[in-house]
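Heads up, one of the protein chains got dropped from this complex, but the rest are sitting where they should.
Note that the chains are named A and B in the order they appear, and that numbering of residues resets to 1 at the start of each chain.
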Amino acid sequence: MADTSQLLGNLRMFWFLGRRGSTASERIKKKRKFGVIFWLAASWISIMLVATISTNFITFPDPLSQDYNALSAPWSMDHLLGTDHLGRDMFSRIVFGAATSFKIAFTSPFIGMAIGLCLGLSAGYFRGRVDSAVSIFIDSILAFPNIVLAIAILFYAGANIFNLVMVIAFYTIPQFTRISRANTMLYAQREFVVAARAQGASHLRILLRELLPNVIVPVAAYSLLIMSFTIALEGTLSFLGVGLPPPDPTWGQMISDGVEELEEDAFISMVPSFFMFMTILALNLMGDRMRQFTDVKASSA
Amino acid sequence: MNNGTLLEVNDITVEYVTQGQRFAAISDVTLDIAEGETLGLVGESGCGKSTTGRAIIQLPTPTAGHVKFEGQELTGLTHNEMRQIRQRLQIIFQDPVSSLNPRRRVKDIVAEPLIIAGNKDAADIDRKVREVLNAVGMDPDITLDRRPHQFSGGQCQRICIARALIMEPKLIVCDEPVSALDVSVQAQILNLLEDMKERYGLTLLFISHDLAVVKNISDRVAVMYLGKFCELADSERIYEAPAHPYTAGLMATIPEIGDKAIDSGPALAGEIPSPLNPPSGCRFRTRCPQAQEKCTAEEPAFRDIDPGHQVACHFPLLGE
Partner (left out) sequence: MQYFRLKLLHLVPVFFLVTFASFMVLNLLPGDLVDAILLDEESAPPTEEDRQALAKELNLDKPVIVRYAIWLGNMLTGDLGRSYVTAQPVTEALGQRIPISLELMLMAQILAVLISVPLGIISGYRANSAFDRSVSAGAFGMLAIPVFIAGTMLIWIFAIILGWLPSSGHTAMSEGVWRNLEKFILPAFTIALVEVPVLMRVLRTDIITTLQEDFIALAKSKGMTTSYILFHHALRPSSFSYVTLLGLQLGNLITGSIVVETLFSIPGVGQLLINSVDNRDEIMVQGVITFVALVYVGVNLAVDLMYAVLDPRVARRT
């Protein structure tokens, strides 16, 4: 989980998983289709999303209320996934935890993407000094091992949703900047950009009208991979106790609570672990597939 | 033809910095184009033809020298002042597919110059877009809502021409407009350009490496080598009696021109020297069949050898 770029680099090496066509045409044909695994992954994410949204409409058991008659109980009709050592309904806690995790993990990439796009577009289009300034900024972000700075900021500034989103968003900036810069450089050489300048378009107009629509596609494809990173980072922070403070349930916190109970009731940790694993895996699978569709082989970053 | 000068280019130089080294992509280029004229600009790839074309439209502004368009000096204009001029000074590129933004619809692409110029009347924009698409032979009803990848190269070039024409410009720089197209399509686009020239009263700077293409469309032809002009003369004259050995060498690469085989000596031999480190004296001397000592020592001036026929050579070929 060192930093996003490393993570994405890691995933890039697994491109082969999606396609196994041996001949070129077979591979092209495969490339056009998403494949069964992609749809399975997408279904998992959709189910999770629907479940989290449904908390607004359907009454779930209160994830905080304790059922003293069922401490660490196995699954039953009352408690679909059983209860934890304090008698809280696991199913509810998973769903509400997902809501919190998703809120943070899905919002921060968007903020990071907005900033990364601005930086990457400017750096790739103007080059020269703008490029150097942006790269120094990015290097400075990467100069801190991510988790340490996150811990520091959350500790000193307080662990609330806003700060969490901001800190995590901050760490997605470098990768978004790199991808948008590489893609911008690719398109900035195309003649339609010169054509726009020949028509008298301002730089801002070229950036927004000519480059952004082209650059945003590959960048958005990457955001799924970045979400898997933010889910893991949020979970790690919660697990360490520097994320959202209780009582709001988060997956990381649930796993951490269950560590004490591993000997008697391992499922208290294992159930949220499973959900988190599946979610990250699904995002990786989808993101990896999406990236193949939009990759520009831009290594000069 | 002598309706007055539309474009005057004086001693422009464009320098780039590559790997910490400055080099001039073009140096001391001087030319003028009369209103209604088509000036052809030929040379091998990398000789600075495109750089010249782009320097004229100030993309980028030349490092030195002057460009006057309709009597107005362009170098040193601000972005906003230049924007007004750009409406009358358009460009068409070599690769029509790459000159159209793949993510935008044709109607937005063609209307873009109008919008940049500040036209906010949707109905007027729509009317003008349809009109100009009709003019270039594209059916607006089919074309408007599609994206560039749904068209062939020739159709894309028509769309590019439509985009250039919509502001009713005076001068269009055509930067190898047919080189990327199939031969059969080339002729169509050349004919279209001629028609449009007639219809809109255009002046063209036609850049190409293909002498045969340039011959048919140009009134006068300029030949470039390694960032400098070698020869400039009427189209007829330069093809029939090239005075610069380089021009003559280029002519020999054309299988046949008209019915008269030109005895212009051997075709071009050797490699083009690096523009980073051009030869001393005459730049062509390393490949010139009649190079002499003087050519190494002294750079030939670009001078008149006849009225309207300029050559940069110490020993011009004087046929006839």
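As a convention for this text, a residue touches a chain if its C-beta (ideal position, glycine included) is under 8 Å from a C-beta of that chain, and two chains touch if they have at least 3 such contacts.
Since the model is a prediction, treat every value here as computed from it, not as a measurement.
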- Item | For the chain not depicted, the shown chains it touches | A
- Which listed residue, A:V50, A:I136 or A:L204, touches the chain dropped from view? A:I136
- Any idea which of A:A198, A:A232 or A:M290 touches the chain not displayed? A:A232
- Just one of A:I153, A:V193, A:L212 or A:L244 touches the chain that is missing; which is it? A:I153
- Touch rule applied to chain A and the missing chain gives residues 1-3, 6-7, 10-11, 13-14, 16-17, 136, 139-140, 143-149, 151-153, 155-158, 228, 232, 235-236, 239-242, 252, 255-256, 258-259, 262-263, 266, 269-270, 273, 276-277, 280-281, 284
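Here is the rule we go by: only the chains that are shown with their structure count from here on.
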- Task: Quick one: which bits of chain B touch chain A in the complex? Just the residue numbers, please.
- Result: 54, 57, 59, 79, 82-84, 86-87, 89-91, 93-95, 98-104, 112-113, 116-117, 160, 163, 167
- Task: Please name which positions on chain A make contact with chain B in the complex.
- Result: 190-192, 194-202, 205, 209-210, 213-214
